[in-house]
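In this view, the complex is presented without one of its protein chains, the others remaining in place.
Chain nomenclature is as follows: A, B, C and D, assigned in order of appearance, with residue numbering initiated at 1 for each chain independently.
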Amino acid sequence: MTSTTTTPRSATAPVALHGVTKVYGRGANAVLAQDGVSLDVAPGEFVCLVGASGCGKSTLLNLVAGLDRPSSGRIDLPEGVNPGLMFQEPALFPWSTVEGNVEVPLKLRKLPRAERRERVAELLRTVHLAEFARKRPHELSGGMRQRVALARTLALDTPVLLMDEPFGALDAMTRDILHDELERIWTERKLTVLFVTHNVREAARLADRIILLSSRPGRIIYSTRVDVPRPRRIDSPEIAAIAADVTDRLRSEVGRHGQ
Amino acid sequence: MTSTTTTPRSATAPVALHGVTKVYGRGANAVLAQDGVSLDVAPGEFVCLVGASGCGKSTLLNLVAGLDRPSSGRIDLPEGVNPGLMFQEPALFPWSTVEGNVEVPLKLRKLPRAERRERVAELLRTVHLAEFARKRPHELSGGMRQRVALARTLALDTPVLLMDEPFGALDAMTRDILHDELERIWTERKLTVLFVTHNVREAARLADRIILLSSRPGRIIYSTRVDVPRPRRIDSPEIAAIAADVTDRLRSEVGRHGQ
Amino acid sequence: MASDTLTTAQRSDAEISGLDALEIAGREKETSRAARVWAATWPKLAALALTITVWQATVWTGWKEQWALAPPGQVFADLADYVFSAALWDGLATTGRRAALGFAAALVIGLALGLAVARVKVLRAALGSMITALQTMPSIAWFPLAILLFGLTEQAIFFVVVLGAAPSIANGVIYGVDYVPPLLLRAGRNLGARRLNLYRYVIAPAALPAIVAGLKQGWAFAWRSLMAGELLVVIATRTSIGAQLTYARELNEAPRLMAIMIVILVLGLVVDSLFGAADKAIRRRWGVLDPAGQ
Amino acid sequence: MASDTLTTAQRSDAEISGLDALEIAGREKETSRAARVWAATWPKLAALALTITVWQATVWTGWKEQWALAPPGQVFADLADYVFSAALWDGLATTGRRAALGFAAALVIGLALGLAVARVKVLRAALGSMITALQTMPSIAWFPLAILLFGLTEQAIFFVVVLGAAPSIANGVIYGVDYVPPLLLRAGRNLGARRLNLYRYVIAPAALPAIVAGLKQGWAFAWRSLMAGELLVVIATRTSIGAQLTYARELNEAPRLMAIMIVILVLGLVVDSLFGAADKAIRRRWGVLDPAGQ
Partner (left out) sequence: CGDDSESAGGGSGPVTLRLGYFPNITHAPAVVGVEKGIFAEKLGTGVKLETSTFNAGPSAIEAIFSGALDATYIGPNPTVNAHSKSRGEAVRVVSGAASGGVALVVKPEITSWEQLRGRKIATPQLGNTQDVAIRYWLKEKGLKTTKEGGGDVQVVPQENSQTVETFSSGAIDGAWVPEPFVSRLVNAGGKVLVDERELWPDKKFVITNLIVSTKFLKEHPDVVQKLVDGQVAANEFVNTRPDEAHQAVSDHIGKITGKPLDLKLIKQAWQTLEFTNDPIASSLKAGLDHAVAVELTQPVDLNGLYDLSYLNKSLKDQGKPEVVQP
């Protein structure tokens, strides 16, 4: 299932969801997490998902990653593409060092040792954790763990990246820097990105398109293109305006649910 | 250690740190997480801590909660006060339902069953999870888990509340609502709050005082009072102005460290 | 919205089962009760059929004489006799009661010992390693002491059973307590749980899965010790499985020996299914029965 | 800044130890090596002293005759003889080699069986419960089969040892695999680990602590089975601890029996300390040796 090419693959890949429904549990306890979600993500597109807490964003990413099966509907991905998912929790391997964690996908792709070393060092520099390479997850702060998880997901070198609140535990500055890094990698590798965030400005800063999900059942209720030219700045007025618009829509949606 | 009064205690309590230093590990591997931090929090004061990822905020809260011991220095709390700590991760008990988790501190205070039920229901309403009372942690979304942890910490009814990015995984709307709730409870119970956040606006929205920590070693490098009268709105210009000021300072601090 | 789908592949069942056919085999969406029972049963029956076939085939090859290797037919005939004899049921009654009582005592002692040793540093330093050491002591070594302390009584048997099973249970408990996630301990302490309350609200439930696993091992130890210990006090009015097993062997009653072995295996299966049900219930509650991971 | 400190209390060592004296006892900040060794040793010595005292006191009360309850002095005298006799060292050499080889074989088989059964549904349905059932089968029941298959050879002993220990190890593995956090499994799969790679990079390391615990139980089973199994093949030129134990009992050599028991306990302690060291290393790496929780 994994390719053994040593250079980052530059193939782009689309993602398509057709009427995807996901029900957790049965009978009276059933929770309808997704209700007929259809979505086409173009190759190389950066899509941000926003929505209230518990509306089904993580569920959606899990389905696309193939870690869960939809109750009905279909998800199409190019043959052989295994999307990389950065989970909402860091999900680091506690038995391994920071280095070791980031190295796992490289080992699985059978990269030679020297190249692995180099890639790991580079990725840790990207997330500003070079000096923590030998520490274990339990010795890191929350934000550091999240960055290790980011590095590990980036090490996958997959054309489709699914990210679940990847910068939620980071301070504004570190986040800004990682926005730039992510944008750079996205451009370089022509990645297709599905990005979940609660920070609407972050969505506006990064996305080609922002999609708003309703809560229980999760449905797409709004979708808008962000046509601000890149490079963008998170505190620019255009971004603020788009964020304000999405926030209003979100507010009315959450309000409708009586939260 | 726990009082058995059934009404929320209204006693207020100060927190004082005197030259607190915390070193993790030994020798070459040692990390100086706190370096001589001195801080006086007045009874009933709401203090927000901001700082770069990994600068020692969680460490500080752990020390105040008495879960770790400072390498040197002293932490003073009123006799018999056991501060409630909301951890950075939800730290829910996986064997118990949502209800069961929130009930633990009430059971430990030996509240009668009926009263416990009532308090649990009320707390779950506060965090908008009334319908999820019977679910187990693994059936919840990330934001939901965080809210359960909040409810559980509030159930402690302690005069000192330590909160580590309590709203990090919540959407803007839910977060706004919980800001209001937290402010209400804080006023009602005259709580002393130490609140860690990466969202500077959130800090400005809630705090009496914002404290900025430097990274490795963690030191207090800036402290400012927020004199905006309450009730406040997170999108008000005064809040935005204070946030902008703190962000600038943070930026220069993080920049100084070459992040 | 972009809708240009290049060469796409459906994430269909076919593909997933191509990837992890074995790992997620048997995971149907809506399996009926009957289908589930059948799915749990046929592999057992197949295994049984395979065993008997190999056995019978070996007998037919004439590899060993019949008195050395009893043919299945003879064993099952004897088993049928045995099942309809009072010997089995009386023996089961005696042995079952002893096993239950002995295991219950071992459980209480093992739990208490395990919890104490796991959390009290001094006890751990003093007794920690001793527990494994005791576990390795063969039952027969305790016989003289058992007789000395209790004479030829049922208590002597219990003594041997408890010494066999309690260390194993205690080790399960210690392992469970050792691996309680520190975050949960901290959470518990912060919520006001100290000492006994910390055990009750955090340590015990967190260690429960490991404790159940330890109980399973403890059961095996208890049962084996009992099989040996039942020879300690052969109360003639009260036949027991352990005594029958040994006598069958002493009289070279190969078919009867195998019949008793089958009975022991069946009992083991029944007990395991009880533990299995407990374990499954815990895993479901904890959400460790994850279909995608499973 | 507010600096009015009402009635405050220092979070000093004194207070914390007031709260959880037992739980965090012995946790000094900068303990020297000698102090640590002493802290680990004195409780053991104390326990030993206590045992011997109670034993000697019981002897002095004249509760039982000397030949029924050997006094400590006599036992230690015999132990001294025993330690300087070739019998002990020859026996240890034979038994130790058998234990090591048998355990190694049980380990390989138990691991393979456990991993296979834990993750392959069909195997689990077929064999899952059988593993516990096999575990409960007393060693002597296997003797006829062992002799049938292997004759009077060392392999017959291994057979009994492996049948004793492998199920226990397999059960430890199954437990460990069952409780691998689903999130880590999902993470592993998402990172591209399938089948064998999933085992190698996720399941095995995640289950390692449980596997070590299972190995410990397995060791106890192996040793006990060996003590019984060594009677299966006794070659006059090759004495073994198991044979010595049984004959000491058959010949009513109470002091020698107790001397052998002491040797077995000491061996158990040594083996446990090896497992303990492995376990501690794992816990340190995982960060489960949390000082505040501990």
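Simple rule for what comes next: a contact is a pair of C-beta atoms (placed from the backbone, for glycine too) under 8 Å apart; a residue touches a chain by one contact, two chains touch by 3 or more.
Please read all numbers here as calculations on a predicted model, not as lab measurements.
Across the entire complex, contacts from the unshown chain go to C, D.
Of the listed positions D:Ala87, D:Leu101, D:Leu208 or D:Ile262, the one in contact with the omitted chain in the full complex is D:Ala87.
Listed for subunit D, the residues touching the missing chain in the whole complex are 64-65, 67-68, 82, 85, 87-88, 91, 143-144, 147-148, 150-154, 231-239, 243-244, 246-253, 256, 260. Where subunit C meets the chain that is not shown, the touching residues are 64-65, 67-69, 143-144, 147-148, 151-152, 231-232, 234-237, 247, 249-254.
Criterion: only the chains that are shown with their structure count from here on.
With centres defined as mean CA coordinates, subunit D is found 46 Å away from subunit A. In this assembly, the C-alpha centroid of subunit A lies 27 Å from the C-alpha centroid of subunit B.
For subunit C, residues touching at least two other chains, in rising order: 19, 186, 189, 194, 287, 292. Shared contact sites, meaning residues of subunit A that touch two or more other chains, fall at 1, 62, 67, 89, 139. The touching residues of subunit C, counted against subunit D in their complex, run 19-20, 22-23, 25-27, 39-44, 46-47, 64, 68-69, 119-123, 125-141, 143-144, 148, 167-168, 171-172, 175, 178-182, 185-186, 189, 194-195, 198, 209-210, 213, 216-217, 219-221, 223-224, 227-228, 242, 245-246, 249, 254, 257, 260-261, 264-269, 271-273, 275-276, 279, 283, 287-288, 290, 292-294. Against subunit B, the residues of subunit A that register as touching in their complex are 24-25, 31, 50-58, 88-89, 128, 139-144, 147, 164-165, 168-175, 177, 198-200, 247, 250-251, 254-255, 259. Residue ranges on subunit A touching subunit D, taken from their complex, read 1-2, 62, 65, 67, 82-85, 87, 89, 91, 93-96, 104-105, 107-109, 136-139, 152, 156.
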